[in-house]
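Missing here is one protein chain; the remaining ones are kept as they sit in the complex.
Then we have chain A:
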Amino acid sequence: MSGSLSLQLSHLPITAVEFITDSVVLVGSGTSLIAYDTQTRCKVGKLFALTHARIHGIASLKHEPSTDAARLVVVFGSKEWSIVRVNMRVGGGLTMELAQRFVARDWIKAAHWVFDPSTACWMVALALAHNRVAICDPASGAVLYSAQCAEHCILYAAAFYGDTLDALVVASGTVFNQVLIWHPDLEAGDSDRCADSAVGSRLQAHDGVVFGVQFSRTGAQVASVSDDRTLRLWDLTAAAPASLTAQPVATLFGHQARVWKCLVLDRFLVSASEDGTCRVWRRGDGGAVDGDAVDRWQQCAKNVWALAANRSESLVVSGAADGSLCVWALDALAGNRGGTTDTLAAAEVPPQEAYLPEGVVPRAAEHIRSFAAGPPSFDSDSGRDLDSGMDALAIMDSGSVLRWQEASDSLPGRWDLAFHEPGLAGYSVACSSLDGGVTAVGMRDGSVLVLAGGANGEVSMVQRVRRIHEASVSQLVISSAPGSSYDLITTDADRRVLWSRLSIAGKISWAVLAEFRLPERTHMASAAVSRAAGWMAIGSQNGGLYVFDLPASLRQPAGCEESAAHVLPVLGLAAHWARAHGKWEVTSVVFDEGAAAGEREAGAAVSPLDMSGGPARCALLTGARDGVMQRFALSAGPASTGPAASPPEHMRVGPLANTGDSLRSGAPFLLFARIERKATERLTSGSICRLLHVRGRLHAVAYRRNRLVIVDMVSRVELCSFVFAETQRRWRICYTGGRSLGVLLMNKLEVLHCRVALRDELLCYRLADGVSSRDVRAADSAFVEDAGGGRLLLVAVGGEDGVLRMLAYRGGEQEPSLRPVAQARRHTSMIRCVRFVPQAGAHGGARAADRCRFLLTAGGGCELRCWRVDVDADMDGEVGVLEWAVAPCFAAEDTEARIMDLVIVDQFVEPRTGGQVVLLATGASDASVQLWRLDLASHRFTCIAQDAQRVHGHCVLSLAAFRMGSGENFGARCFVASGATDGRLVFWDVTEHVAGYRGAVSESQQRGLADIGPPAAILDGVHQSGVNSFDVRVVDGGTRVVVASGGDDNSLAVCELERGGSGGSGAAGGLALCGRIRRRKDAHASPVQQVVFTGRNAVCSVAADQRVARWSIAGDASDECADGSENSEGIAIEDMLVTQVANPSAMAVLPTDSYGGNASLLVVGIGIEIFNM
């Protein structure tokens, strides 16, 4: 027997935020009020502040509490409001208690604490949506005074100013594009007929509805934001009389969608928008506002709803539709971190006469050929992180190397000649390490010149290796290694790749360690070395990834000094992945330092005699011009998945080529290198220029639509973005120590520069993670084996943004939680269905979870995909989501049909190949139903049958599959059922198709596209309009099925079918309705979106009216109905509650019973909630 429905956890949009101290912030999410401490970044309290309304606003009593240290807070949403008492505990922490809860007569737009001198009490002023103000007693909720503005209209926004009743001023943002400033003429009581209060000022310039208003601290200015995408600032001191219209003192464009909220701070204006960003404008001393935003904070894809600043105006917190909560430090505003190159500081190269040594003739066409980050600005020995100025080397075409140093003030900076070498003239390529410690210049004659700085930062060390290459040097990569040493990888026009080690302790010592052989027609574009793990990776210009294992002898950092004489080892390729990024240049490869943390300590390298001395497992990230970032795991192991065994598609294998002789000769088996693709994600619709680690955090530099963007990949915060033309596309990034990155852009004779604040954890962080800022449309769950060998319950969700997200559910002993762990974006439009393939051969019973699970998704554009989901035990338990197979489009190209639902019909292991095969059905918006065969081993979807007759004639909405009869496989009959917008249910007997594909059928024997055949049953008018969802339960030993369906017509219907006649294929009498269709017409007040069986006679439903209900289904309609309502037809309501998930689209039973207790109910829509059953 199941218990009553109750809320277990929710993840909802954040619609209100308010600081109550300088560091403690209250957050409204659904009906719950959550307190976070921004210093400890912990959730410190939670309370259900309202009963069934979403919290839209929080107002704290700004005056410091007197003795009891309790702070009073008004929390409101729609017509509800409540008083919450927050007790701050000494030494941190707090408790929240609900003092009172009231209902107002109208929708509340704003609340404010106001002092009534006559009673010496603090009152609550409420601004109501019909442009009315009510002054309420916070103890009784009684309306003591009220006022009505002369302008009778609906408000989208309101704000108060003034601490006392006499001084109270209201700003109303109306549906008619105006902001009205009025002083309420308060009358006692709550009369409908109170006299109109005159409008003081009418601020009229917006071209759209006003969504947000706010007063400045002094009340002298008011800001408003609107449908017209602007933020406008108005000066009330100068405002003209109401009859005239005042003009805004600033009109700020920048947001690319509607603007919801704004803050007027002493130094800044902040706005939050539908475009998923917050924007910051600087407010000058005289109240003047610069028209260009000084900062832009990208939080999510859509809708930042809530915004608040703390009292000292050092922090802003923003809450968004995806449930994410970001804290931004205003002090971290770097000033210039975006815009166009015009706005950047420029440092022009001095005339040649100024730097060329005497006697050298100036060149006519002198220009900066390349440039590099300058000498080190932090002490690499002590590891001290000095925040020094930017430093760059401009390597002129003439061969002069000019050093540019940023000046402390905003002067253009200083230029010095660092080095002059006529032989450099016409050099080929230059590059520097990220820390600026070493710069290398490759020349056309195959020589490489290395420049390094001394203690004072001057270029004091130069070393040239002549003719290291036999052809022109075409690419250089330098990466830092421990102990003042660097790895230099160079390649030339002949595709020869050399690995050198540089040490700059006092002088530059240089050792060429090895040569790498790349296959024909493969040119190095990027490279990385992990000495600790023992791998070298090269990304090619044509999308390939090449991996070499490094012999232990070469991994040690020592051994730079010798060289020259001995024969250069040539290292062979261990494994490669051609076209890992399609045909796109792999612009960046980096070993993931996060995952490499567990690597063996560098230097304490493995003994060459050690049998486990193969390279260590580690993670590799690649970025390419296709905008995709991929994560690979590199590992070495015995030949179990050697080439002969044909490795799976997500893996590439090759024998280790360079392990020591002792290993090879003494080993009983060969070791193989494995490249395993773990995840792939499109970061941008443009291209990825570089991935780099700065202070241990991964950053991505991307280029999209003439814009260079740097993103912190941990917080996904965009650090800066610049517009600069494609032709100018030369940039360098230098880490200047401290918390900033130097960004340098090169023009012909000038260096444009700026600093970008690294928004590390201290300056910007997420207090809460977001899931999806768009509607979630589908969800399913499955267990996988986690890193510790236990079980992890994963919830997969997909929705309007086309992103597949994996959430990890934790339950049992601890407080239940749902945490986003992975995401993948391959669908180009909405995902409408998500289904895990059941565990192979699982027939109930407790069973260990599989290492990996397969998942199917489908949606817009007829896209149908299979994914492989696993937890990598070696990679910190990271969840990998990998696209496994993509179905060919079945619909005519010009129809833009969508797959509306999918269902898994059968799965089996094909005896011939041993591969797993899944049979599934899809229903589409062009009225068709398809059957597919998915061969997991060969990654292939094949459409095996289709409903040629289009029996539905209407858009198919929902599907189910079930099996009737007994006996193994062929004694039973397989059915697929489909429901459509016309309220019709159709049942298809697909037994023959399933049987045809179950046997050992070879590929060549497979039939072409078959017709599914005539329906086994058609039920018309199950619903008046669409059958949004239905579930099927097989009863009576497989002789009957019970179908429960939910319709667009608000009703729940139940019917039973049984096997009729012989049930032969093609016989329309295969299934017959027994009895009649029973309908509970009043089940919901709006479309029923999902129906699932949760027990033998229990059905749960969720509808657009945000009600989740559980129904019991009596054996037949004549049974007495438990809830006593008429016409219930034996479908009785057992429990119903309100969900805060707006537009709930799907529901799934979550197998939380394996943690003890009952299963739970997962509801997804705009947000996610889980209910105990």
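One rule holds in what follows: a residue touches a chain if its C-beta (ideal position, glycine included) is under 8 Å from a C-beta of that chain, and two chains touch if they have at least 3 such contacts; residues count from 1.
Convention: contacts and distances are computed from a predicted model.
Colleague: Going by UniProt, what is the name of the one chain that was not included in the view, given "Signal peptidase complex subunit 3", "Translocation protein SEC72", "Putative tRNA (cytidine(32)/guanosine(34)-2'-O)-methyltransferase" or "ER membrane protein complex subunit 3"?
Modeller: So the chain that does not appear here would be "Putative tRNA (cytidine(32)/guanosine(34)-2'-O)-methyltransferase", according to UniProt.
Colleague: Could you tell which one of A:A293, A:L634 or A:A808 touches the chain left off the display?
Modeller: A:A293
Colleague: With the full complex in mind, choose from A:D1048, A:E1129 or A:E1169 the residue touching the hidden chain.
Modeller: Looking across A:D1048, A:E1129 or A:E1169, the contact with the absent chain belongs to A:D1048.
Colleague: Determine which one of A:L98, A:A407 or A:L1137 touches the chain that has been left out.
Modeller: Hidden-chain contact among the options goes to A:L1137.
Colleague: Even though one chain is hidden, which residues of chain A still touch it in the full complex?
Modeller: Missing-chain contacts on chain A: residues 13, 15, 52-54, 56, 77-79, 103, 105-107, 129-130, 152-154, 156, 175, 177, 192-193, 206-209, 211, 226-230, 253-254, 256, 258, 260, 274, 279, 292-296, 302-303, 305, 321, 337-340, 705-707, 721, 723, 891-892, 894-898, 924-927, 953-955, 957, 981-983, 1024-1026, 1028, 1048-1051, 1081-1082, 1085-1087, 1104-1107, 1123, 1125, 1128, 1133, 1136-1138, 1142-1143, 1166.
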